[in-house]
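Of the protein chains in this complex, all but one are displayed in their positions.
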Amino acid sequence: MSDGIALISTFSSDDECAQGIEALHRAHVHDFSAFAPFPSEKILEATSEARGQGRSPVRWWVLTGGITGILTAIALTVGTSYEWNLNVGGRPIASIPPYIIIMFELMILMGGLSGLLGFLFHSCLPAFDSAAGYRSRFGADKFGLVVRCAENEVSRLESLLRDAGAEDIAREAVITQGVPSHH
Amino acid sequence: MSANQPASLGAAAVRPLRAPVQVNWQRLNTIAIALLAIGLIGLVAALGAGQADRVWQTWLVNLLYFMGIAQAGVVCSCAFYLVQGRWAGSVPYRLAESFWLFLPLAVVLFAGVFIGRDHIFPWITHPLPPNRTVWLNVPFLFARDGAALLIMALLSAWFVGASRGPDAVRWTNSASDIEMPPPALRRLAPIIAILYCFTYSLFAFDLVMSLSPQWHSTLFGWWFFATCFWSAAVAMAFSAVQFRRLLGPGNAFTAPTILHDYGKLVFAFSVFWIYLSFAQYLVIWYGDFPAETFFLLVRLWHAPWSPLGWLAPILIWVVPFTVLMSVRSKKTPRILGTVAVLGLIGVWDLYYILIVPALSPNKLPFGWVELCVTAGFLGAFILCALPGLRIVASAAAPGADGGE
Partner (left out) sequence: MAAAVETNLQPSYIDIDRNVQRAMAPGGLKYWLWVAFCAFLTALGMIFWTNQIYKGLGVTGYGQPNMWAVYITDFVFWVGIAHSGTLISAILFLFRVRWRTAVYRCAETMTVFAVLTAGLFPLIHLGRVWFFYWCVPYPNERFLQPDFRSPLVWDFFAISTYLTISTVFLFTGLIPDLANAREVSTGWRKTLYTILSFGWQGTDRQWRNFSMVYLLLAGFATPLVLSVHSVVSWDFAMTQLPGWHSTIFAPYFVAGAIFSGCGLVLTLIIPMRKLMKIEDLVTIWHLDNLAKVVLLTSLIITYSYATESFMVWYTQDPIEIMTFNQRYYGPQGYLFWMMVACNCAIPLLLFIPRIRTNTVCLFIISIFVNIGMWLERFVIIAGSLATNTEPSQWRFYVPKLTEVVITVGSFGWFLMNFSLFAKFMPIVSMTELKEGIGWLRHAVRETYPYRKAA
């Protein structure tokens, strides 16, 4: 990431924003971020196409957490049963039918909490600095496309974005100083 | 498509505009008739050979099995109307309703249960105390169950007729999401769904639970009609997979999400089934009342029934749950189709182990008698389903209006 310009374009509809992303993809520009007030399927499809991304990795966190939960429950229930091996009601020391419930609950608990952690980790949250180019209208009713480029590409990209339907394009100088990029 | 070039312009004008469907109905018809013949011959032979017990018990198993698929299919269509599902036009509705013609036949076949009643109901040959025979006696039981079957068949006929009518088809293809279905369907769908729950609980209590008169489980009726519903979902998934393969390219079942939807239906209701099964198992295990536990012990823990007993939950839950968890496998026809077939076998096995161990706890009588009777019922079911399946094929054919 070099010192350069950030072009902040504003769109009124997610269709146009998705078109802008496709245009950037065709122009082989990959250093961009899209902002939206809601998870628009069109924008998400366009960006995953442009970046060659698959589905979110959060699901692996959830799977791992769930399996950990089941194993923890087995260890807890069966382990403590054998530690204090009292015959209760003629049941086996480690009676599986009731323990299934504990396994299920812990699977969900750990799966859910791991999912939350995964989500925060992969989204770089909590974020203490504003992402370059963020405007508060992007949370309200506008869609944003922020492209980082060098000085000489500015006019080419500006016309590209305007063709896609950008209402407004602002420029901001980008100063790299270890500011976390919001990938 | 050159094989379908008309011989002349006149023929072209007369030829229907839809692309011809490539399912070989004739062959299916022949197979069904052959199965039916095997069934009838086997039935007569078995009765002659003194195997009346096995004949009538298998008769009951098969009647409940196929009747469940047929009725629950209609109820599935009702459910689609109630949630106003219009994600794939009229095709899901046609597929759900395609098995319904077995229902009037089931009313007739119920007579078989009456004929074989001495071999099925232990409380006929070993009468219960008078306070219980008020409910479990031959005239009352057959009158109420026969009436229930008749009412459900009539209502289903009315419903299917209305659902295949032009108003309903137009509604299923309309885009507006707030518009309600036509009035007849709006009234019939909830009535059939509610009556289904009550009548199939009645059948469960009368025709399955009463075979072990000392046993009871309040959840049994609900569990039974949930099983029937799942069997219909699985039958629909299986049919969808076959249609996808056999109808021309671009047919409605090749749409990217339709198999996914059937897969989700199979997956979700399989989980619901194991939940209801576990709820019963846990309560009975925990209470440890001998009057309740014997039912499970005979079927799950004692030879000779335990392998078949465990086979049912494996085929109905373990396989669909593990195999169909990922999105990709739900969309893969071969996988969905295999799970569906295994599920259909699993449900048959379930009904078999519900009914027969009550009457033959120490001996597993499965053999040619069971196979013949089942073949006969399968043949009859296919013959009844053929008209409905043809309607599905024409609605789902490439270019038909049911597609998009």
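Note that the chains take the letters A and B in the order they are written out, and that residue 1 is the start of every chain.
Just so we're on the same page, a residue touches a chain if its C-beta (ideal position, glycine included) is under 8 Å from a C-beta of that chain, and two chains touch if they have at least 3 such contacts.
Please read these numbers as outputs of a predicted model, since none were measured by experiment.
**Student:** Would you indicate which residue among A:I8, A:L106, A:V147 or A:L161 is in contact with the undisplayed chain?
**Tutor:** A:L106
**Student:** Based on the whole complex, identify which of B:W25, B:F140 or B:Y275 touches the chain you can't see.
**Tutor:** With B:W25, B:F140 or B:Y275 as choices, the missing chain is touched by B:Y275.
**Student:** Among B:V44, B:A111 or B:I194, which one touches the chain that has been omitted from the display?
**Tutor:** Final answer for the missing-chain contact: B:I194.
**Student:** Which subunit B residues touch the hidden chain?
**Tutor:** Per the touch rule, subunit B residues meeting the hidden chain are 83, 129, 131-132, 135, 176-180, 194, 197-198, 201, 205, 216-222, 271, 275-276, 279-280, 282-284, 286-287, 289.
**Student:** Which subunit A residues would touch the chain omitted from the figure, given the whole complex?
**Tutor:** On the side of subunit A, residues 33-40, 43-44, 47-48, 53, 55-56, 58-59, 62, 76-77, 80-81, 83-84, 88-89, 91, 95, 98-99, 101-102, 104-106, 108-109, 111-113, 115-116, 118-120, 122-131, 134, 136, 138-141, 182-183 touch the unshown chain.
Operating definition for what follows: only the chains that are shown with their structure count from here on.
**Student:** Just curious, how far off is subunit B from subunit A if you go by their C-alpha centres, in Å?
**Tutor:** The mean C-alpha positions of subunit A and subunit B differ by 43 Å.
**Student:** Across the complex, what residues on subunit B touch subunit A?
**Tutor:** 278, 281-282, 285-286, 288
**Student:** Under the stated contact criterion, what part of subunit A meets subunit B in this complex?
**Tutor:** 89-90, 97-98, 100
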